[in-house]
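Each remark here refers to the structure printed beneath this line.
One chain of protein is taken out of this complex; the other chains stay put.
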Amino acid sequence: MNLWLIPTIPLVGALANLTLGRRLPKAAINAIAIGSVLFSFLWVLNVLNSLGPLETAHVERYFTWIQSGPVNIGFDLMVDRLTAVMLLVVTGVGLLIHIYATGYMAHEGGYYRFFAYLNLFMFFMLILVLAANYLVLFVGWEGVGLCSYLLIGFYFLKKSAGDAGKKAFIVNRVGDFGFILGIFLILGTFGTLDFAGVFAKAGGMPVEATVGVVTTICLLLLVGATGKSAQVPLYVWLPDAMEGPTPVSALIHAATMVTAGVYMVARSSALYMKAPLAMDAVAIIGLVTAVLAATIGLTQFDIKKVYAYSTVSQLGYMFVGLGVGAFSAGIFHVVTHAFFKALLFLGAGSVIHAMSGEQDMRHMGGLRKYTPWTFMVLLCAAVAIAGVPPFAGFHSKDAILLAAHHKYPWIYWVGVVTAGMTAFYVFRSIFMTFFGELRMKPAGDHGHHGHGHHDDHGHGHHGTPHESPWVMLGPLVILALLSLGGGYLPVLHFLEPVLGGEHAPHESFLVYTSVAAGVIGIALAYILYVAAPGLPGKIAGALGGLYRLVYDKYRVDEAYDAIIVHPIRDGSRSVLWKGFDLGFIDGIVNGVGTRARGVGGVLKLAQSGYVRSYAAWIVFGAVIAIAAIGFVAVGGVR
Amino acid sequence: MPQLPQMMTAVPLSWYLILSAILFALGVAGFLLRRNIITVFMSIELMLNAVNLSFIAFSYKWGQPDGHIFSFFVMVVAAAEAAVGLAIILTVFKNRSTLQIDDVSTLKY
Amino acid sequence: MDVILFLAFATVAVVAAINLVVQTHPISSALSLIGVMGSLAVLYLLLGGEFLAAVQLIVYAGAIMVLFVFVIMLLNAGAEQRRGKSILATLLGVPLLAGFLALVAWLIQSALPASAPVTFGAFTRGTPRDIGQLLFTQYLLPFEVTSVLILIAILGAVVLARKEI
Amino acid sequence: MLLNLVIFLPLVGFILLLLLPKDSHDGIKRAALVVSLVVFAASLLLIAPVQQAPAQLSEVTDVPWISYPPIRYHVGIDGLSLWLVILSTLLTPISILVSWSYIQKRVKEFFAFLLLLEFGLVGVFAALDFFLFYVFFEVTLVPMYFLIGIWGHDKRIYAAVKFFLYTLAGSVLMLAAIIYLFNKSGTFDYLAMLELLRTGKLALSHLEQTLLFLAFFVAFAIKVPLWPLHTWLPDAHGEAPTAGSVMLASVMLKMGTYGLVRFCLPMFPQAARENAPWIIVLAITGIIYGALVAMVQPNMKRLVAYSSVSHLGFVVLGIFSFNQAALDGAVYQMLNHGVSTGALFMLVGYLYERRHSLEIADYGGVATPAPKLAAVFAVTMLASVGLPTLNNFIGEYLILQGAALVDFKWAVFAAIGVILSAVYMLWMYQRTFFGEATDELKHHMPDMNTREWVAIVPLLVLMVWMGTYTQTFLPTISASNTKTLEQSKTNVEYQVRLNAR
Partner (left out) sequence: MPANFIPSAAELIRFLPEMILTLAGVLLMVLVPLKQNARGLFYGLTMAALVAALAASVFAFADPGPAFQNMLLVDGFATFFRVLVIGVGILTVSMSNMYLARERAESGEYYALLLFSLVGQSIMVAANEMIMLFIGLEVSSIATYIMAGYLRDDKRNNESALKYFLLGSFATAFLLYGIAWIYGLTGTTNLTEIRTVLLNPDIQPSLMIIGAAAAMMFVGFAFKISAAPFQVWAPDVYQGAPAPVSAFMSAGPKAAAFAIFLRVFLTAFEPISDRWTPIVWISALLTMIVGNFAALTQSNVKRLLAYSSIAHAGYVLVALVSNSQVGTAAAMFYLVAYAFMNIGAFAVVTHVARKGEKYVRIEDLAGLGVRQAGTAALLSIFLLSLIGVPLTAGFFGKFYIFKAALDSNLIWLTVLGLLNSAVAAYYYLRILVVMYMQDPAQATENLPDLAPGIKATLWASAAATLVLGVFPSLALDFARQSAQLVK
């Protein structure tokens, strides 16, 4: 079935662009980039079409990767229903975003570099979802992390971009630390890393026999997932990741990569279902993340930041879904979220494009008459995410909430509140951006804030905002349709057989409540940002410290710096390096040297140059020798 | 200790040896104490004489003249040493015009 | 008789030796050394070393010491002036000397508790005849080699003491 | 025969270079390059015979050298030494290439010393006679001492002397141990002695075995270097010329780890096992410590040096886990470290040749004027932080996996080093390559030239190759390691029986 073609073609595209791109015209670069993704999309369709219903997983083994003693890992790829879903999302959304990017990045430097990285990302992401064992999955896992590092740091001239990229990579490393330990433990426990083998063995074992170690495994995997999927406490990298170009934010930090954690947990559902404790941990972490991020989202003004925190919050939702056992619901939300969140980001990108690089919503407003299309598509996305029936978000979110209520009702209620907040901040952004009148700063001034790299966006048309070209709007429209209708995709029924997890009974009351929460949120947003624009400031003032705390994202970054980063760095410098290495050890080493010279300095004083003192030495030695050999009959110092 | 009458006629061999030891030691002392190079050298001669005395005493003990031969050779050596040593002392005196042994101490440490 | 002679000349020898050590003027040291040698010659005789007694007087006291005195005169070395004393020498020297003496004396006593007492005339093989015989038979090689020694002495004197040409 | 060629051809080249006229620089360089390339080609031919029977010794030569005590010229290679030999023969021509324009003064001596160094290194990995091993072990000191001391940076003399004395102090103990072993067994031959141990003809008391093990261990631990005996390394690396750092990091450090695997494990199995706990503690300390200190180094080369301390800590951990996977990983990691750290030092050298500074602070924004250099550096850096599909990942994974199978907490602590490696590397990379470049930096920073490409490409290829298709290398290593572990186990059983009596 040549599954390997699916990831390899984008890889080839990436390499081609990396090596030759410098000399190629933009058209060629586009052709390579989009062509490769398009190919793998089509190939995915072809594969799924020919594999049929996928009752059982289809595995392809290529070559032994690592073979040593107990470790025997092949480079294997597989397709089952979960993979199929992810494949379609990744390649499909990925394709759209590639197309969009050709327009968005049209005037950027390092064009070829950008698309090379993007293709490389596709390669690793596809490896990740196609992997047939944990280590190959880990390859994709680390690979996408690398690409996100490269793409976040794409504008490497800016220090902030570099920092953000570094932060992303390192925080992910912390997650991977847990993940790899989990892998060690899996191999130690089950003797293999193949999904099939592991789950088969896990299924075979009695719960009480394995619960301890399996729980440990699941928790370690969870650590990995929190890193990649930006959950508490490792979510801090994602908002900064918005330093990257908007299409990157859409593809990697909204639609695909960040959902890898969800995918991995869902993939390991067989293990998790044997570790209730771990399940609860997943749910709690998801919930905390959802609430925390949502609250922050309420207060931000940078449009991309708003959507970033929204992403974190939505990922939290997915984890709640997984944690309460509704794996397929979680994945379903991954799919719909991919649609509307990608759309939100791309739309935001279009807005930024229109505003020639402006990202602060306080300087926007009334855009709907300048950029009607962007407005329309963003509206679709908004209603989708707000959970307004019958649009995409409604279905997935409801599935999760119902399952949550089925397990822990209180989680449901918190979820509902969060849903309300979600609806609020999304529409807040819509209203601030498209309603009211333009609060744009005088032209030529925007270069100073906003972002330097966007300056070349402004070329030609300062002043009035402008609608984006069709190459950007096209994908937007498609995504808009998907956000609207995506809820009717049969993902749930497709997945439940493979992922298991009990199906929650449908209770209309609960549905109405959550919808109501969404509506209330929208209404509040309208009141505050359209009807009575003065109000938010007052409320903020009223809340005072609390507001500022939330506005400063609970100062988590500062806390991490103060508690972890600085102590380690300064400690290493002053204590370990200066103190121990240079001070202690080299002190000893050089000390020995100086001592030796000192001893020598003393010893050579015997050489006073006076014959008679020399004679004295000889006599002295003679007496000693005579005494020793003559009288001290030692049995021999041997 | 042998009894008195015998003592009148005969001397214990050990007395000779003790005498030679004393002379040897005095030679050592002279070497250590005297500052005039020539005197120092003479102290060495004194030591050699002490050694000779022992040799001869011992060859009396064994009743064979090997010891005499040995001390004869010692005298020859002493003569040769005297010639060379005094020549060296002369050169030193020529260059430094001193016979104080402690003045000849530029090479040190 | 022997005892008197021994004690007498032993005393002379020791006193002269001590004098050698304590005198500050080389000449007096030299003279006392000659004294030591003279008395030693007598003791050699007591031990039956006729030949050596002669050699002692002729070669040693005669030739060698004359050489010493000659050099002393040549360099007209005066008495030592006390200065530049090496502390180490004095500090270590004296006690070490005492220790050394005691050590050796005690050794000798314990080593030869009952050695044959020395009576004059008991040993008769120290005559020039015996010595000569041995020198040209048993000790031929060393005797020949001493010639090299003398050569070296000559050479040394020539090399070191001759004037620049 | 072929092996002897690989060993002695560099020596011939050394003498040849000495005979060449002093000032025909190009001739000297070319000659050196040709010789080293021939050696490399020859060493490649060694692969086939070894792969026939990786656990056995191939290409064995065994002729008497010194009649008393009976010292033989006994060389041969198996799956363990094969790749290390090839690593040495590969990196020598590369070092010659990187020194092509770097070395301006006293060219002749420099390249001569490089070849002499190669002679010693190959000899070390091929020797099967303790005495011969020691001889080669010491012979490598001299050229490296001069390489650091003559062509190094400002503090070169201190560094060179420190390097020499540190290593010498360690190896004299090993010499004592070797002599002691000879006096007990009457042979210097490695295989013979193993046989004696196995059959019990050579019975070492527990104390003897422990002391001998420690004597060898200290000598090797200094070379590795194992924390806390590592402080010569930053100085040596920091001051050495590029080629010196490359050879030192890539090959010379492996002499220590190789010695541990080749001698300490099979010869003194019981002592090795008994002392493993605290050795592993030191190793893990080194992993974390090295990473932390590397993080705060202002000087690139010292940073990489400390990163070596960290990486070699992994190797030692793997060796003393007494586990197939861990040991395989350790040996594999020796090669990985040789490739990736060697490449890192080369790239730092490229930067130095352009900017004449090793202080990270003097750089920044290099990516703008020299994107290719930046890209290559990125790949190398990623390899060294253990990114999957690049070589180091395999080694680190196997080591940690193996250690985890023995004792999970070892893996937990050691894996912290993996996080930190990302920290210091990325931070250094960002400070060096990202940001706005000053004009004069732009002016001094041409991109990589052809020679530099030629030098670095083989290593890049290896990074990917060894990271993706390990079957080329791992089976041979694995086979010989299986034997090593086997020997050590049997000897342990024997020892236990002995002490039971």
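Every chain is named by a letter (A, B, C and D) in the order it is written, and numbering of its residues begins at 1.
FYI, a contact is a pair of C-beta atoms (placed from the backbone, for glycine too) under 8 Å apart; a residue touches a chain by one contact, two chains touch by 3 or more.
It should be emphasised that the depicted structure is a prediction, and the values quoted were computed from it without experimental measurement.
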Let's see if you follow the contact definition: name the visible chains touching the chain that is missing. A, B, C, D
Among A:546, A:564, A:588 or A:625, exactly one should touch the missing chain; which is it? A:625
Filtering D:16, D:60 or D:141 for touch with the omitted chain leaves D:141
In the complete complex, which positions of chain C touch the hidden chain? 107, 110-111, 133-134, 136-142, 145-146, 148-149, 151-153, 155-156, 158-160, 164
Interface residues of chain D (partner: the chain not displayed): 22, 66-69, 106, 109, 134-136, 138-139, 141-142, 145-146, 149-150, 156-157, 160-161, 164-165, 168-169, 172-173, 175-176, 179-180, 182-183
Which parts of chain B face the unshown chain closely enough to count as touching? 17, 24, 27, 31, 37, 40-41, 44, 47-48, 50-51, 54-55, 57-59, 61-62, 64, 66-67, 69-70, 73-74, 77, 80-81, 84-85, 87-89, 91-92, 94-96, 101, 104-108
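FYI, only the chains that are shown with their structure count from here on.
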Which pair wins on C-beta contacts, A-B or B-C? B-C
How many angstrom lie between the CA centroids of chain A and chain B, rounded to a whole number? 98
Distance between the centres, which are taken as Cα means, of chain C and chain B, whole angstrom: 5
Please output the residue numbers of chain C that touch at least 2 other chains, ranges allowed. 86, 89, 92-93, 96-97, 100
In the complex, the residues of chain B that touch chain A are 28, 31-33, 35, 40, 101-102, 104-109
Residue numbers on chain C that touch chain B, as the complex places them: 1-3, 6, 10, 13-14, 17-18, 20-21, 23-24, 26, 29-30, 33, 36-37, 40, 43-44, 46-49, 51-52, 55-56, 59-60, 63-64, 67-68, 71-72, 74-75, 77, 80-81, 83-86, 89-90, 92-94, 96-97, 100-101, 104-105, 108-109, 111-112, 115-119, 122-123, 125-126, 130-131, 134-135, 138-139, 142, 146, 149-150, 152-154, 156-157, 159-161
Provide the residue numbers of chain A that touch chain C in the complex, in ascending order. 608, 610, 612-613, 615-617, 619-620, 622-623, 626-627, 630
